[in-house]
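Here's a slice of the assembly, chains where they normally sit.
In this document, chain identifiers A and B correspond to the written order of the chains, with residue numbering beginning at 1 in each.
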Amino acid sequence: MIVAGASGLAGALAADLVWHHPKLELARASSRSDAGTRICDLHPRHRVPMELTELDVDAATDCDAAIVAYPHGAAAPVVAGLRELGLIVVDLSADFRLRDPNVYADWYGELAAPELLGEAVYGLPELYRDKIRSAELVANPGCYPTATILTLAPLAAAGLIADVVVDAKSGVSGAGRGGGDRLSFVSLTENAMPYGTAGHRHEPEIAQELAALSGSSAPPLTFVPHLLPIDQGELVSCYVRPAREVDAEEVRALYAERYAGEEWVEVLDERPPSMREVRESNLCRIHVDVDRGGRILAFGSIDNLWKGAAGQAIQNLNLMLGIDENLGLG
Amino acid sequence: MIVAGASGLAGALAADLVWHHPKLELARASSRSDAGTRICDLHPRHRVPMELTELDVDAATDCDAAIVAYPHGAAAPVVAGLRELGLIVVDLSADFRLRDPNVYADWYGELAAPELLGEAVYGLPELYRDKIRSAELVANPGCYPTATILTLAPLAAAGLIADVVVDAKSGVSGAGRGGGDRLSFVSLTENAMPYGTAGHRHEPEIAQELAALSGSSAPPLTFVPHLLPIDQGELVSCYVRPAREVDAEEVRALYAERYAGEEWVEVLDERPPSMREVRESNLCRIHVDVDRGGRILAFGSIDNLWKGAAGQAIQNLNLMLGIDENLGLG
């Protein structure tokens, strides 16, 4: 295994999970900015005493698989190089998540390796488990899309969403390392704010999957993320105007049925999930209700670095390798 | 001046603001639980060296005015007693906020002094300034209603709200002192969660004022509060389906017009407000936009203990006393 881009928060966690995984071996972890530093020195909370190296794609022939944790745009060429050598790849960037390259272009610019779009599978196991099993390139979903799609999937699949507002709240690690003044402790402690209100790049990803689930075009969607003074964690509060009148019992039955047997999705009947209770786990916890006015309230909580990034990457990799989907995520 | 209930967070701040007010004199501050303790010892951040006493309503004849910061239910009899002696009163509880006693009964139980409802004025100066000037009993609004009503008033008055979702986020001080395990540092740090999803008592208050503004019945309203790991601060994110198509320019003009000349309401054109930037101030900052799907996004931020409680109480008191509305709020 190679983890490329292991100095970032998601990449470092991916390297940690591979390092401690019972059936995977971490051959190399690379970094563009921190080669020469050990992971455990850069991120003392990860006890991985491996030194980060410069990535040499051509030398990757000794490996079978890679996790790529590069920013969008930078990821595609690396993924293409690794795929050429035959490695199976889980890509944490946005580069292969959007099936329509025009939509990608609208939000991110020109895609570097469009020829790979055809083989890329959207890596949400609860939706695409079988396809992931036979995939050689998996586009790992964004953190907000993971939480939102899991929280809305049963409603979307039942054609129940007339329109939906997603008020999303994220911990700061969702924004990555560094970030200067905007992400400094002084700027964020005792603070909270909306951001990206003019349009956030995770919106088309959510729309794509809600459309796929409902078998038609996506329902009207308003998505507004907020930054909270929390390290890891994400909570989506979804407000759905239903396509027809429903009650809590009916919608809860939909969730119970869809997520029966899912290891990492837990439906709570009694109360909404908090952020903290899924921290450092691959869980998504969901609660759904119908308010007095008939609106559906659906809340979902994940750890953005686990189920929203590195944990889900391991889950996908396990599936691609034909081993137990939950290995190394205990 | 008497501040009754000055051991709680809002009451203590009210006592502090009166203590440092250039034209008010704090004669006594009372507490049911902490009589005998100085305010500055109970709340070291408030430098008010006055000892809390047991409230003796009958001895209040030496005062002209009182702020009552008791829980709902307990407030009404005290307010009634003080009014009988002729004091003007700002009541921070919910007891006189709802003009329809049946609505009060649905959410809080039987009202103790319904005979005072007729004279109580809802204490949001930006809506009821003239009435407050001549009032002898002001019902200080709840923190969520203050932020929500100010954030939605221009739209409600223009009849533009077809339906509205309010996703509210509050710091912990909104829940008051103590609170045991649920409000402990260990339970809340690095955590966030929805609560009161089955219905929150601030909802009918919001509905009452939106109806009054629009001159008809209140638009369908979903109100969901969330608890954040923050001390003081409140942010409401309001998602409005407009009654007719509007653009950002039109709605911003509505806000500019309504809030021109208001000292404590600032409309930001460029960005949504953060929680922190209004902390320890009586300000409400608002930003409004229209998203690609035509939905109106309106964000409002206040300090829940200032504009959401004690600061607004001083503002009301200044108006009732005929002095400069902004005195002591600098």
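Assume a residue touches a chain if its C-beta (ideal position, glycine included) is under 8 Å from a C-beta of that chain, and two chains touch if they have at least 3 such contacts.
In this text, all values refer to a predicted model and were calculated from it rather than measured experimentally.
If 2 of the identical protein chains are displayed, how many copies are present in the complete complex?
4
Here is the rule we go by: only the chains that are shown with their structure count from here on.
Measuring centre to centre with CA averages, how many angstrom lie between chain A and chain B?
39
In their complex, what parts of chain B are in touch with chain A?
On the chain B side, the touching residues are 163, 165, 167, 169, 171, 190-195, 197-199, 220-222, 224, 226, 228-233, 235, 237, 239, 241, 272-276, 279, 289, 291-293, 295, 297, 299.
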